[in-house]
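See structure below.
A protein chain is absent from this complex, but the other protein chains hold their places.
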Amino acid sequence: MATTPLSANSHGDHASHELPFGTLVGILLLLMVLMGLTIGASYVTLPSVGPIPGIVINNLVAVGIATIKAALVIWFFMGVKFASALARIWVIAGFLVLFLMFGILGDYGTRKFEQVNGWETNVPHNGGETALPRVWPPEGKPSSTPEVEQGFRPR
Amino acid sequence: MAAIAHDTHEDHGALHHQFENIEQQNDSYIVGMWTFLVTEVMFFGALFLIYTLYRSMYQMDWYLAHEELDVKLGAFNTIVLLISSFTVAVAVRSAQRKERGLVLANIGITIACAFIFLVVKAFEYSAKFEHHLYPGPTFGSVPEHLNGANANYAQLFYGLYFGMTGLHALHIIVGIIVLSALFNLWWRKCDSVMKDYIPTELVGLYWHFVDLVWIFLFPLMYLMPKPH
Partner (left out) sequence: MSAIPVDPTSAGNGVISQPTPAASETNYINEFGGLKSWLLTGDHKRIAILYLISVTFFFFLGSLAAAMIRWELTAPAGVVLESDTYNKVFSSHGVIMVFTFLVVAIPSVFGNFFLPIMIGARDMAFPRLNLLSWYLYMAGGILILAGMINGGVDGGWTFYTPYSSMYSNSNVTLVLTGVFIIGFSSITTGINFIVTTHKMRAPGMTWFRLPLFVWAHYATAVVIILGTPVVAITLLLVVFERAFKLPIFNPELGGDPVLFQHLFWFYSHPAVYIMILPAFGIISELIANFARKRVFGYHFIAFSTLAIAGLGFLVWGHHMFISSQSMYQGIVFSLISFLVAVPSAIKVFNWTATLYKANIRLQSPMLYALGFIGLFTVGGLTGLFLGSMGTDVHLTATYFVVAHFHYVMVGGTMTAFLGGLHYWWPKMTGRLYAEGIAKANAIIVFLGFNLTFFPQFIVGWLGMPRRYHYYYLAPEYQVYNIMSTLGSGFLGIGFLLPAFYLSKSLVSGRKASANPWGAHGLEWEIPSPPPSTNFLQIPIVLDEVYDFDPVTEYEQDRAQQAIENSHEHPGMMDSHDETASKLEEGGH
């Protein structure tokens, strides 16, 4: 298909924006291979490296491969390769702030530094009893109790 | 320096009144679309953040819960989406070269892929509903489908599973609508797409983004390694 006669306009302004058909096919195949690699890697339990547990490495590998796939799609399929500097800045800024948001996890990491009662995670709890009367489903129930309707204003 | 900017107007059917020339217009649309995609990245990013936190908290239970998901169907859907992403890229390329037939064919394949994805997704969802794996009071009432996971944490997993894949499926549905509209414009040989590849490119960017989300969703939802 790449060798079909080019139409009259293909040598115009946008000619430089086009990827060869072969490259597109190559990217697709590469993406497929990477997908196969992820599936394979998920069945292998990787060994721990020093203090880093194997499961973390496994996850890093999975996310790493996904990131490579995403980068391929962004760079070639989405045409960032040809995009203006401005568009590239936006692509980078987006992921940078996303990375920043993961700073939220810092809270959960550092909570363990100082144990405070009630802060522990992974505590098995007693099956859903809570102090407040639970309204479920919340919508459509009468909103007030007789006390509220009579009023308990302390005059 | 030209004192009167109107002079630079070209005779171009698709140029809107607020722009000076077609380059400015094209750039504006591309930057605008990327800006929108950044908002989408943040939108899904928050979900991925929640996922990361809860998965790090409940690794084993989530691993056990995730075994109910069908890797084969997930992989099949991944292939379908990758192919659709490829065909959209080809469609954009053909739009630049003004090869109408190829554009129509490739958009058609993309729409078909989107429908296949949704049908497979529907099968997966219905299986989960049969097994009472949807969040709510009856969650886990068929215990053998929990694979021994804590029902509460498994419910958290399926809450995120349905939330994330559901929002992704919603994006696919929107994509089908937009792609169909684009197909219609090409079919009717409208100037807005025939003379200007930007509309096709914008739809393409959106569709690639939908593919991107799935590229992350697939390994995170379907392919958890076994914790030690």
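Observations on the model:
Lettered A and B in written order, each chain numbered from 1.
Everything below uses one rule, namely that a contact is a pair of C-beta atoms (placed from the backbone, for glycine too) under 8 Å apart; a residue touches a chain by one contact, two chains touch by 3 or more.
Treat the numbers as computed from the prediction; the structure is a model and nothing was measured.
Contact with the omitted chain, checked across A:Ile52, A:Ala71 or A:Leu86, is made by A:Leu86. Among the residues B:Tyr63, B:Phe86, B:Phe117 or B:Tyr153, only B:Tyr153 touches the chain that is left out of the figure.
The hidden chain makes contact, of the residues B:Tyr54, B:Phe76, B:Tyr125 or B:Trp187, with B:Tyr54. Touching the missing chain, out of B:Ala46, B:Ala122, B:Val142 or B:Ile177, is residue B:Ala46. Not every partner is drawn; the one left out touches chain B at residues 1-6, 16-20, 24, 27-28, 31-32, 35-36, 38-47, 49-50, 53-54, 57-58, 135-137, 150, 152-153, 155-156, 159-160, 162-163. Those residues of chain A that touch the chain absent from the view are 86, 93-94, 97, 100-101, 103-104, 106-111, 113-114, 116, 118-119, 121, 125, 128, 130, 132-141, 143-144, 148, 151, 153-155.
Everything below uses one rule, namely that only the chains that are shown with their structure count from here on.
Listing the residues of chain A that touch chain B in their complex gives 6-7, 9-10, 14, 17-19, 21, 24-25, 27-28, 31-32, 35, 38-39, 41-46, 53-55, 58-59, 62-63, 65-66, 69-70, 73-74, 76-79, 83-84, 86-87, 90-91, 93-95, 97-98, 101-102, 104-105, 108, 121-122, 124. Note for the complex: chain B touches chain A at residues 27, 30-31, 34-35, 37-38, 41-42, 45-46, 49, 52-53, 56-59, 71, 75, 78-79, 82-83, 85-86, 88-90, 92-93, 96-99, 150, 197, 201, 204-205, 208-209, 211-212, 215-216, 218-220, 223-228.
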